[in-house]
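Quick one: structure below, then a few questions.
Here the complex is missing a single protein chain, while all its other protein chains stay put.
Lettered A and B in written order, each chain numbered from 1.
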Amino acid sequence: MAAELRCPMCSKLNPPGAEECGFCGARLRPLVVGGEPEGSRISADGTDDGAEASDWLDRMRAGSGADEFEENAPEDEADSAGSPDWLGRLREVGPSEEGPPPGEVPDWLGTPKETTAEAPGEETGGAELAEVPDWLSRVRDRQAQEAEPAWGAEPEDGGAEGQEDWLARIRDGGIPANAGPALPPLTPDSAVEAPTPGGRPSPDWIERGERLGAGDSIEPVEDSGLAWDIQSGTDLGWLEEVAPAEGSDLAQAGPAAPPREGWLAELETPSDELPEGTGEEAKGVEPAASWLGNAEIAVERPFTGEDEEIIRPETGEADWLKELEVGADEPSSWEDRGQRKIWETAGEGGLGWLAEYDASVGKKPDEAGEPTPEGEQLEPGWLSEIRAPDQVLPSEPEAVVPAKWEEAAQPERTPAGELPHVAALVFGAQEPGGGAQTPDIDLSSLEVELPDWLGEHKAAPAGGEPAGPGGVDLAPATLPAWLEAMRPIATFRSVVEVAEEEEQALESAGPLAGLRGVLMAEPVVAMPRAPTIGAAKLEVTERQYAQAELLHKMVEEEERELPSADRRRLRLPLVRWAVSAVLLMAVILPITLGIPSFPLPSQVSRDLKPLMALVNGLPVDRPSLVVFDYDPGYSGEMNAVAGAFIDQLMGRGVPVVSLSTRPYGPALAAGLLDRIASGRGVPAGTGYLHLGYLSGGPTAVQIFAAAPQDAVRQGFDLPADAEGQAVCGGWDCPILSNVHRLSDFSMVAVLSSGTENARTWAEQAHPYLGQVPLVMVLSAGAEPLIRPYYEALEPQVNGILSGLPAAVAYEQANQLPGEAHARWNPFGAALMAIEFMLAAGVVYALARRLLRSGRAQRG
Amino acid sequence: MFDLRGLLILAIFLATLLAYAAYGRRRTTVFRKLRGFEELGRSIERAVEAGERVHLSLGTGSVIGSDSGPALAGLAVLSRMAMATSMSDKPSVITAGDGAMMVLSQDSLRTGYQQVGESTRFQLTAGRMLGPTPFSYVAGLPAVLGGEDVTVHVMIGSFGAEAALAADFGERKGIFVLAGTDDVQAQALLYAIASYPLIGEEVFAGGAYLNAGPLHHASLSTQDLVRFLIVAAILVGTLMRTFGVGL
Partner (left out) sequence: MKLGAYMIWAAVAVAAGAIVLLGYFTNLDVIIGLRLVWLVLLRWAILLAAGGLGIGLVNLASVHLAKVSEQEPGWPYSGVLIVFFTFTLALGLFFGPDSPWTLFVFRFIHLPLESSLMALLAVALVVAGVRLAGRRRDLLSLVFVLTAILILLGTGPWLIGSESVTHERILWVRNWVVQVAAAGGARGILLGVAIGGIVTGLRVLVAADRPYGN
């Protein structure tokens, strides 16, 4: 059974042959530029050809021929047995050799060279770089001079400090002879192919490599530590520190090298000649890039703690170097991881992690979970990729084998104006030197002191064979907490599968028209994605839960559509209907059937006789003023009551003059007076006259009382002759011929349904009446408030007639049955019905109250 | 000639009013609770929040004469209501049975809106005359109560017996009804029908209970004082009359 593939991102096992991780979607097989590495199962088109797959690093490692690294192989090979001069072999990898997939190899790594079939255990095997950059040579020389290379055999007692000193020693004393192989020169022409279609997007450094290959200037990336700009002369990172070898075509072909800085500058020069920071061109030493430490790690050089000098970056120069801790900086992608980890450092202290590599070299992926010895670092992730079962790992570097590049990295100066040449870590791109193949990195030649991520390469089977039947499964490195938090492991699984470039739709609209691989906003943005990793569980107390439920209910209540309240009563107004029916029956029955019949009032109120006497004593030559101040709605009662009074007046022959302070009063007066007059045969104009409407309310009453002819100019419904012309105009009528003041009337009678009008006339007109009697004909409800005017010591009202009973009695006393008599029976019946209904309501309310109180007491 | 008694009484009224106005600036006057006005505030708030309308009826009395007294009290209530309902989705509607009273209601409404800076929300048709006669006014009331989405029905003005019908329309719709008039008959009817009737001179207390101004508080205090004086005068006069002492 083919070995399962471990995802470099999430470290989960995937079925063999899978291109991408089924958990996180990361690419399982790195994209290698220029074909498959030897032994690698990943073919150029990405398919698994079943052949022994080895990545470019393996190829570099295996393909290293005789090169300087080998020459500078550490003396102590016992500890680094089998440690390949992997970095040196980088140069040995020719373009025909399989390397990392095209497009994923940075230009600075140069053209990947074919890896040889050398066993990774060869000490001197490994990639031989066709050309060792001067800086690497200087590093090697320096290291060779050092007694204790930084990445020597990792002491069991935890020699991390000693291991980390290699970099410092490198810096101080220059790169020892066994500093390790020089990096393959970086050629601007070593263009890296574009990422394979469908492949994962290349990391920045690869892209920069692409651009570099294209001749474009590359702007430095702030956080990458990589800074290379061929044209502008900006900091090119480790490139700057790589001084092209003298006479090296590669170096000469390269562009002018920017000033070096950093620890690599120290590698190139003696300690007393170490450049201080950048800008040391005067010394002929191009300042090294601060990130060079990473690049140096990529050198195929077995790490030994004895031979190599640890080149420590100066404080402040290699910030990345300081920040990097053991196992830190695990990139998210294989490419990043694979490449960056090449340059991983041990953080402060320089490349101490390299020393720890030795301890982890040869470890199987299964051993990844085993606790590493103290000070030992876990294998970095990128190396895990390298350790993929279907990949042939480069020969593991021997323990404590100083990197050949260090050995070779004598402080050779790069000619001014030329870029330092660093051998490419991958192969496939043609070196500018004309075919110089950069060897594969022979990790097997690395010393034991290589960092963990390199260390397991020692355990890789020779010849680039897979690590074992179970496949290589590199354990993930121990990441610092802050990096672990950044680790995008299985946190996002895009629902959208990125298709091959050919399969990707061509964007046809918008600003991105014409581009392929454009992310579709809709499916990505709009599609809900559930996080694969469960969200942090909240600790909710019961009270909080209850409050949240309450709030949720409140919100739901607000959102709930309430049916509009029907203002109309859903229930029928049965009580109202019943009352109406009873009242109707009570009124209709006496009118139609004459039943019930109520006896007429036998007793006469004490107010009736004075009124009758007053009316009977009125002179007939002076008109009486009758004021119609009741509403049409009260005409049912008032017509009956006033009718009895006016009937007596007209019966006695007293002229009646009507007036009203209401707009509809004259109409009411006309109706009543016309009816009574017609019954009595009293002619209009002589027997009765309408003065009309007196507007102005109480003020007008006062004005009228003071000057009647000034207040009312024209009459209402004046008598007309046969031709229809008014006989008189009002005050010029014969009936008013002797009336000039209010006191000229024989009597003033106010017919009112309310108390206000009656009081107004009583109060406003009284001063102007003199001895003229004022009579109030009122509705039954107004009597209580007008009676005091009648019963006062100095009464302002001389007579009062209120209510239907009084009117019936008045008619009865005058023996003139009229409208009041006709309404007596209906009036009585309706009153009786109302009395019964009110009583029933009271009884029902009392009974209900008693029952409820009884139930309350019982219950 | 001068009616000295009348002038004296008038002077007493005026002096008491001004004195209470000055005294009230230093000390807060506390009045007894009138449930109707307390509920009125809450009802108006509810109506404003619910986007419903408040209706004020100024009665069927004329602007001249004794009918204008409660109507003027209603206008004082109107000014406060206008300010409270200025931001409502449905502004207040004022109805009257007299044209001149209708014009006064429009002026008071406009002033109320101006005081809160909502002049633009004033509508001339907010003040209406429903009918020239009392019952024709009442006949037009159901259309206002039903069609204008009224939930607060306030009747402060001069009403006759038609006030019972007007209040009954509101009660049948189940809305808040506060009714007050100067007519005793109508007060008796309103006591039986309206939920919150105003008996006696409570109709004139609206401005004070709604904080229309310091003189409104002073007016109530003046009324109380004069009432006590009148009571005392009645008692003294009764005693004097009883014991044969003539005035």
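Here is the rule we use: contacts are C-beta pairs under 8 Å (C-beta built on N, C-alpha and C of every residue); 3 or more make two chains touch, one makes a residue touch a chain.
Keep in mind that this is a model prediction, so the values were computed, not measured.
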| item | value |
| --- | --- |
| Sole contact to the chain not displayed, among B:G51, B:G200 or B:G237 | B:G200 |
| Hidden partner chain, touching residue among B:A19, B:L34 or B:V103 | B:V103 |
| Residue among A:V575, A:L593 or A:L851 touching the omitted chain | A:V575 |
| Hidden partner interface residues of subunit B, rising order | 1-3, 6-7, 10, 13-14, 17-18, 62-64, 66, 69-70, 72-73, 75-76, 96, 98-104, 107-108, 110-111, 114, 125, 127-133, 135-136, 138-139, 143, 146-147, 161-162, 164-165, 168, 182, 184, 187, 189, 191-193, 199-201, 203-204, 207, 213, 215-216, 219, 222-223, 226-227, 230 |
| Interface with the unshown chain - residue positions in subunit A | 575-576, 579-580, 583, 596, 598-603, 631-636, 663-664, 666-667, 670-671, 690, 692, 695-697, 699-700, 702-703, 716-718, 780, 783-785, 787-788, 803, 805, 824, 827-828, 831-832, 834-835, 837-842, 844-846, 848-849 |
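Going forward, only the chains that are shown with their structure count from here on.
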| item | value |
| --- | --- |
| Approximate Å spacing (C-alpha centroids) for the pair subunit A, subunit B | 52 |
| Partner subunit B, residues of subunit A touching it in the complex | 567, 569, 573, 631-633, 663-664, 696-699, 753-756, 759-760, 781-782, 784-785 |
| Residues of subunit B that touch subunit A when the two form their complex | 62, 64-67, 132-135, 146, 158, 160-162, 172-174, 183-185 |
